Every structure is written in C-alpha cells, then in structure tokens.
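Data block below; observations after.
Just one protein chain is left out here, and the rest sit where they should.
Entry: chain A
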Amino acid sequence: MSSIISVANLSKTYGSGFKALKNVNLDIKRGEIFALLGPNGAGKTTLISIICGIANPSEGRVLVGGENIQTSYRKARSLIGLVPQELHTDAFESVWATVSFSRGLFGKPKNPAHIEKVLKDLSLWDKKDNKIITLSGGMKRRVMIAKALSHEPQILFLDEPTAGVDVELRKGMWEVVRGLQQSGVTIILTTHYIEEAEEMADRIGVINKGEIVLVEDKATLMQKLGKKRLTLHLQGKVTSLPESLAHYELDLCDGGATLVYDYDTKGERTGITSLLGDLRAAGIRFNDLDTTQSSLEDIFVDLVRTS
C-alpha cells in the first residue's frame, strides 16, 4: 500500500524553547485507519497541526499525496479534512450555511447533493436550518465532521473525535468512520480511548514526549507485545506455594482460591506445560482455568512508562 502522508525528520520547537516534536518520521498508508496514541502533551495535536498547515514546522519535511505542505500547500491541503479536538464552531450560522462555507473555502463548486448526503450520513439533516448555537455538544461535533467532509477529502484527521460523546453516539461515529474508510478515505485519529483504537485502527502509532515510540499493525502489536494471563481456579484454598514453583512468579488471589500466571506470547516457550506438571507434582489441583489477552491499554501504558 502506498503512502499518502510522509513525514520525514520533523521537529517543532516553540518560541518558549519547548520541543514538541523531535525528529518524527511517519508514513500513513493510503486507505488505512491510523490511530495515534499518546498521553497529554505528547505532541499528537502539534503533529496534526503541522500537517494541516495550522502550525509551522521548525525542521523536516511533510508530503501529502506527494505534495510538499509548504511549497505546494494548495494541492496538499485540498486533500485534507480536519476535525480538531476543541469544539470550534460558529454560533449564529445555520448548519447548512457553515458546511457549505467550508466547501467554498476549499475551492469546490457548490454541490447541494453532496452536502445533503454528508448531513444525512451524520444524522444532521433535520437540523440543517438550525443555528449551531442551539445544538448539543455531540451534534456540534458532528457538524465539525460534516465541515471536514464537505469538500470530499481523501484524508480525514480526527483529533479526539469522541471526547465527551456518549457511548451510543461514539459507536455511531465509529460506523461513520468505517463507512468513510470503505469509500476510500484515509483516516488518522488521535484518541484517549484505547478501546477506540483497538476497535477501529488498522495500524497504531504511539507518540510520547515528541517522539514516535512505535508504529505497528494493530494485530501484530497485540501479538508482539501482548501478554496473556492464565488463571487457575483451585479445588481447595492454598495458603502458600512450595519453593519448586517460585520461578514461575505466581500470584495467589482470592484468598488462595485462584492462581495467576502471566506469560509472554512472543516467547518460544510459554512455560504452561511445565507449570501444570509442577503443580501436579506439588499436589495442587484445579477444577477450571481460563486465559485472557492483555488489552491495548495495558500495552500502551507499558510503552509510555518505559519510553
């Protein structure tokens, strides 16, 4: 899959001397959903702002659809739709007027049929004549998405798209995003909701302290870094474990009723077979067992802690 965005050696130092981005290199593939994860102040919004033309880079180069964002900004920007993190909307304009304005701003001829489709897709059609000030927060968020989609962009940036949005609406937005991907739009989303990335993304990038810590296919990332947990439900309660089991670093939980063993899926040997043998030798019996995969959230927390 070819790159639709290519970021090379990008750095950003603010006037205060704060280095928001340090030598960032990143390629976004055409047609994918890319989730950019990172704690507050990691540099996510700065990176998006530079790609979209809102902030100037200090060093480095960004190509969007093969066009340099500085020397060929018209072509580059016309490919992008941006939904920023904050709810920046007009107040007194109607939904229809503000979405149509965005289309004009991007140099596209009037196309009421397209605006109608966007508004219907985002369940805003019945609000088209309402003033934006009268809408709820979730609706304003959808108006911003409608504005970003008004000029039929090939790339959509969603900076924290579901912040402050209720669960039902969030799932509705996920459907919209999936539909956009199916229509060929490349989507880059930043989020604090790990389950959002886990649910939506094809690839995941983690940024921390202005540096890209990792970029990986979601499935590979889960497999590569994911730990699994084996939980054994014991037949009787155990107060202490014999010395022969010490090297497994087991945890006794529920007052000795369950035994927990964490193992690494990327290791050649999980140690499960020998553990079960040693348990039998030690006379510890169990009547049930289950395994769980660590979530992306666990992986993310580990990465940020160690980077």
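In this text, a contact is a pair of C-beta atoms (placed from the backbone, for glycine too) under 8 Å apart; a residue touches a chain by one contact, two chains touch by 3 or more; residues count from 1.
The criterion applied here is as follows: contacts and distances are computed from a predicted model.
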Candidate names "Trk system potassium uptake protein TrkA", "Acetolactate synthase small subunit", "Transport permease protein" or "Carbohydrate ABC transporter membrane protein 1 (CUT1 family)"; UniProt protein name, chain not shown: "Transport permease protein"
Among A:Leu82, A:Met222 or A:Val238, residue touching the chain not depicted: A:Leu82
Which residue of A:Gly53, A:Gly66, A:Gly172 or A:Gly256 touches the chain not shown here: A:Gly53
Chain A residues touching the omitted chain (full complex): 14, 46, 49, 52-56, 73-78, 80, 82, 84, 86, 88-93, 97, 101-109, 147
